[in-house]
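Following: one structure in structure tokens, then a few remarks.
Note that one protein chain is taken out, while the other chains of the complex remain in position.
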Amino acid sequence: MPEFEPRIVAFVCNWCTYAGADLTGTSRIKYSPNVEVIRFPCTGRIDFMLLLKAFAEGADGIIVSGCHPNDCHYTSGNFHARRRWILFRGLLDFMGIDVRRVQFSWVSAAEGAKWADVVNTTVEAVRKLGPYDNYRQIARSGGV
Amino acid sequence: MSRIGVFICHCGENIGATVDCERVARACAGIPGVVHSVDYKYMCSDPGQNMIKDAIRDHNLTGVVVGACSPRMHEPTFRRACEEAGLNPFLCEMANIREHCSWVHEKSEVTTEKAIDLVRVIVEKVRRNKPLFPIKVPVTKTALVLGGGIAGIQAALDIANAGHKVIMVERSPSIGGHMSQLSETFPTLDCSQCILTPRMVEVARHPNITLHTYSEIESLDGFIGNFKVKIRKKARSVDEKLCTGCGLCTQKCPTKKIPSEFDAGLGMRSAIYVPFPQAVPNKPVIDRLHCTFFLKGKCRLCEKVCPTQAIRFDQEDTIVEADIGAVVLATGFDIKHADFFPEYGYGAYKDVIDGLQFERLASASGPTLGEIRRPSDGRKPETVVFIACAGSRDPAKGIEYCSKICCMYTAKHAMLYRHKVHGGKAYIFYMDIRAGGKMYEEFVRRAIEEDGVRYVRGRVSRVYEREGKLIVQGADTLLGAQPVEIEADMVVLATAAVANDGAEELAQKMHVSYDAYKFFAEAHPKLKPVETNTAGIFLAGACQAPKDIPESVAQASGAAAKVSALFSQDELTREPVIAVVNRCAPPLYSTCVGCFLCQAACPYQAIEKEEIRARDGNLIKTVAKVNPGLCQGCGTCVAVCRTKAIDLQGFSNEQVFAEVMALLNRSEANAGI
Amino acid sequence: MEELRKRAGNLLESGQVRVVIGYGEGTGKRVRAVFIQDAGQADCLIFDERCRQNLALYLTRHEVKKLGKPAIVASLPALRAILQLAGECQIAENDIVVLGIGEDGSMLDLPDFAAIEKHVASTVREPDPAEKAQFDLVLAMSLEERWKYWQEQLSRCFKCYACRQACPMCYCSRCTVECNQPQWIPVPSHDLGNLEWHVMRAMHLAGRCVDCGDCSRACPLDIPLYLLNRFLIMDIESRFNQRAGTTAALDYALSTFHPDDKDDFIR
Amino acid sequence: MKLGFYPGCSLEGSAREYAESVIAVAGEAGVDLEQVPDWNCCGATAAHNMNRNLSLALPARILAKAEAAGMKEIVVPCAACYNRLSVTRHELLENESLRREISATIEYDLRCDAEILNVLQMLDRHVMPAIGDKIRVPFARRVACYYGCLLVRPHKILKFDRLEDPQSMDAIIRKIGGDPLDWAFKTECCGAGLSVSATPLVGKLSGRILDDASIRGAEAVIVACPMCHSNLDMRRPHCDKAMKKHYTMPVLYITQAIGLALGIDPKTLGLHRHMVPVKFEKHPADAASARPAPPDAVKEV
Partner (left out) sequence: MEMETRLLKKEALAGLIEKINAAGRKIYAPVRVGDRDEFRPVDSASRIDLGCIQTTQSAKEVLFPRVERILSFSRRDGAMETADPDLSILPEVVLFGLHPCDAAAIGSLRAIFTWDTQDAFFTARLERLAVIGLSCAEADEYCFCTSVGLGPGATDGSDILLTRLASGDFLAEILTEKGRELAALSPGLFLSPPAGADKSSALAVVEASFTREQVRDRAKAGFDEDALWDGQALRCLGCGACAYVCPTCACFDIQDEGTTNRGVRLRCWDSCGFAAFTLHTSGHNPREEQGPRWRQRIMHKFSYMPERQNVFGCVGCGRCSRACPVDMNIKEHLIALLEARS
């Protein structure tokens, strides 16, 4: 049985993590291809609904990454995002949604290696958790 | 129906090596809405760009997707190409299949599959792009130069000579920075004061430059072209207009025993002082921490002797506000001090000093009037050991980088010592000599061959004092790692160049990012060395990384050129990636319910209240409105808004939603027809 | 009750207000909201422990606003809702007259928001023991059990939106549920649509819900929706020390932040 | 007050006097040192160039025995044992799979929660506060405190005192009335294990240490490690030969110095076991520019 290849979507901020991921590229650091990145101007821009949409559309894991505190290009986008994730993650966990599949991180434009590490560790963690059948099942009940 | 053109780049081998570009192009041809899908070796080359322009005209495309490198690299290039072909530039987006795909994955089916996904996601985004038009924002043609060192001076002069107003703010009582503390400068050994002071005077007398010394930045708000700065002019306790700079007060001041910052602690200064003779402005400052009047309320001697009654003990800090169009950060660097090297006895033995202190000894205006004398007993040292890389290139000490300038100034110090103390023996412990600049290597060879400086390749493990002598224990790796012990009279440490303390707080105040060592972060290490990630804020000098005078001046002129380019047009066109509150037909007028929870979330205070009134004037509802000049497009308000009334152009809710759906729903297109 | 009727009557007669929103007798033992517009009917106003609906929800309805300046019979949850609505610029101090009623049924003199804030601050919110027990029960469940519990509860929902319509804080003229460009929440009431609707509802009330419990009471299928809101209320209170409905000034958890908010999951 | 105690081979062999003085001084402070039951060799510096797991398993077994006996703090006077036990504890806490592997080897699920104290830490924490007023004969001597290497290295793991210029022993000496010399050879190598294989080299290395101390007028050298003591004391003839000088300074353990200050008779402190007789002559304290004692609290990078 071929090993389970999780599909993971990453919501990243343009100024830090996206640039960090670029640096991972320019430094030719290899990492697992299971993660695909969607660019946002700032983590403050990432709507919590998008995480639900990702799970509904069949993602097995989600990465949300942006600037370190005090480094945000827009000064406070990441602070607002952090508060949003503290509450949202708590609510998801309370409703039984598997927050181990959602990895939040700070990756700066200079941390190419850290981005590769965040990706690899998340892919391995989700691979161990297996496909997100619970959520896929209710998504299928959506009549698709 | 959208007519999108997809252009997949091989980027030579960078993408082609691990991604099957033809297949990606073929696959994208199958996406509904894509009418033209090709691949080419170098999309960013002129022929590549012409391919795009022709395709836009031939297929009258309504959107362009370029699958190539990072948008942070060539987005402007392709957007300009589309604009020249008559397509709104914001209908062109890039899919990053190089840094995020080909460079980081092995050549395989999966990698090509991922590339197709990434392009397909951007196609869905472009399908929902709207043509956007740059926002016109007025530009205040006044520059703020922060820091009065050689970098700040050069930048200020260049901008002022280009005919724009400059406000220079310097923290210490006089401009000049570290360069004013130097004796001679490598590689030409010309006297630092001689080449610097004319520039300082030029700054002081330049009609376009307003100089604020002994001042700091209180706050900076606004954005490129429209900054508002608050400068705190610390109370000098001297009325600058009346004071003629005669210096009587500094001579008469009874408190003389204060270690002078300018002399790096070797010389002394009085409570009311002028840092150094050629100070600009040549106006004294009262050091309120040591002045007897401020401590005990007595003395006031300076006030009595002052011929023009310029002393103002009651002077308060004043806040100066100014409108600024661009900022040049030139706040310089510092060197590692004090008890960072117990193994060298630095800070414990008087005769173990750092580079700056040696400069002061060698400087004619220094405490020893240029003679090299031991701080402990004032005798001329017969043997001096210079230790390079003291703290730099040393992960255990937490400073891994090379400070770049120490090899050169250590060679200079040894040369100066040999010139001033003929019989003296000079040893330099080094790891590698970094002399890459023009005439640098020749300078070091001259120190070795003509001035007899003994270079010992090895690190010093310990310096300890014994019977009046400083015993330097090291090794000479070129002589089979023989332990070497030198009895020296004086040891000079070329300590690491580090960021100023307070650099981190300043960076946060200026909304500029910085690296792990608190040096300010440039926008791109190779391609944008003088810009920061914050539009309108530029970098010059050692505040960005340790560098010597030629590089600082070159960078300063670079920053000045950027500022002048910015000030060359009356209006600044700004990226239209800003938030907009929706409007719709009556009776709703907007889905915004006027709760204004978004207002508190906006870091730029860009959200205002707007009253919607009927024709007869009575108020229908109050809704939010975004000021296009202030909004920087971070989108936090969009995610905070419950009713999705506010949306971000370029990253609209529909677009990001479509991107998530596209990413996770691999279509037949991926199956590769 | 007598004093309430007297004051309502005076307000109407003097023209200070055009309508008094209060409680009246309903079918059988039930109580319903009544809108008294002339002094004569003031006698059908009642107040006892059955009167629990949060009347503040009617302050933002344009059908009621059309009637003119209202006076509102406000129990404690209604007072909290009024403060939160004021904080969100939906009602101004002189738009309404508040007939505050304390927990012991006595009339309160609350001329302005400041007085309301003081009164709300002096009260202690004791959650209903049965609800507290159920909350602790769910909190103690494992992840798998919680998923099963919520799937069981939410799969019964048929999206009648009584929870939304009964909530004083859900005054949006176009709720995001009705937005179809993009279709954030699936409209049909299948499992996915229900889960996403209830997550969004809870998140949109995070830091705003005044914990009046009307959503759970309005649900015809008795789905325990208060659990979601209460979790967020306690989370916000313990982490950010913010409570909705305690001040007329804006103090919204999700649009303010503290540089060192604690988190234990961001790498 | 009961503390775990791990003597190690040298405190039962060539450094018996160190054990005697530690127990005596601890007794004065009401500290009861209870040996770790059935302790084994810590592997010292030899084990880890034979086999890494062995070099971890030996100390791990000691920790396991101590843990089983419920000991919360273990005093390890010998610097080498202190180093081996601390490094092992650190490695096992950092690496869960390694901890499981070693626990399997020694057949005990080791939690590593017992804390390892070197003699200076034990003195600081439990002895000095208790004997503050019991100093009968102030140890008014000008002495050179010699730390050796294993007490402070590897700094990232041990995090004990300052790496290049330690001060803890100096502080204790001051407390008992002594005058600690400020000198540069505090952590210079004494030749350690070469004492057997290359004794002349030890003579030269230890000789230089003694030479510097004597020039500065030290009346004695204070140590806290049996290896340092043997090289500076037992190998004294080699030092004299290498440096072509005769050094008469005695070498005392810190606990012996404290013992003397407390008035404990030299015999119980084991002073008679030293090769270099413990006699103090006054050296003219020359006018070497004494370095001002740097502030205690200065934290080093």
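Per-chain numbering from 1; labels A, B, C and D assigned in written order.
The rule is simple: a residue touches a chain if its C-beta (ideal position, glycine included) is under 8 Å from a C-beta of that chain, and two chains touch if they have at least 3 such contacts.
As the structure is a computational prediction, the values presented were derived from the model and not from experiment.
Screening C:L11, C:V73, C:L99 or C:A166 for touch with the missing chain picks out C:A166. Within the set C:G15, C:G28 or C:P259, the residue that contacts the chain not displayed is C:G28. One chain is missing from the display, and on chain B it is touched by residues 30, 32, 584-588, 661, 665, 667-668, 673.
Residue-level contact of chain C with the missing chain is found at 26-28, 30-35, 53, 57-58, 61-64, 158-162, 164-166, 174, 178, 186-190, 214, 217-218, 220-222.
Criterion: only the chains that are shown with their structure count from here on.
Taking B-D and A-B together, the pair of chains sharing more C-beta contacts is A-B.
Between chain B and chain D, the centres computed from C-alpha atoms are 50 Å apart.
Remark: chain B and chain C have CA centroids separated by 51 Å (rounded to whole angstrom). Residue numbers of chain B whose C-beta contacts span two or more other chains: 601, 640, 653, 657.
None of the residues of chain D touches two or more other chains. Chain pairs that touch one another, listed by label: A-B, A-C, B-C, B-D.
Contact residues on chain A toward chain C in their complex (touch as defined above): 48-49, 52-53, 56, 69-70, 76, 79-80, 82-99, 103-106, 118, 134, 138-139, 141-143. Of all the residues in chain D, the ones that touch chain B in their complex are 162, 164-165, 183-185, 188, 212, 215-216, 286, 288-289, 291-292, 294, 298, 300-301. Interface of chain B with chain D (complex): residues 339-340, 342-343, 345, 347-349, 376, 396-398, 462-468, 471.
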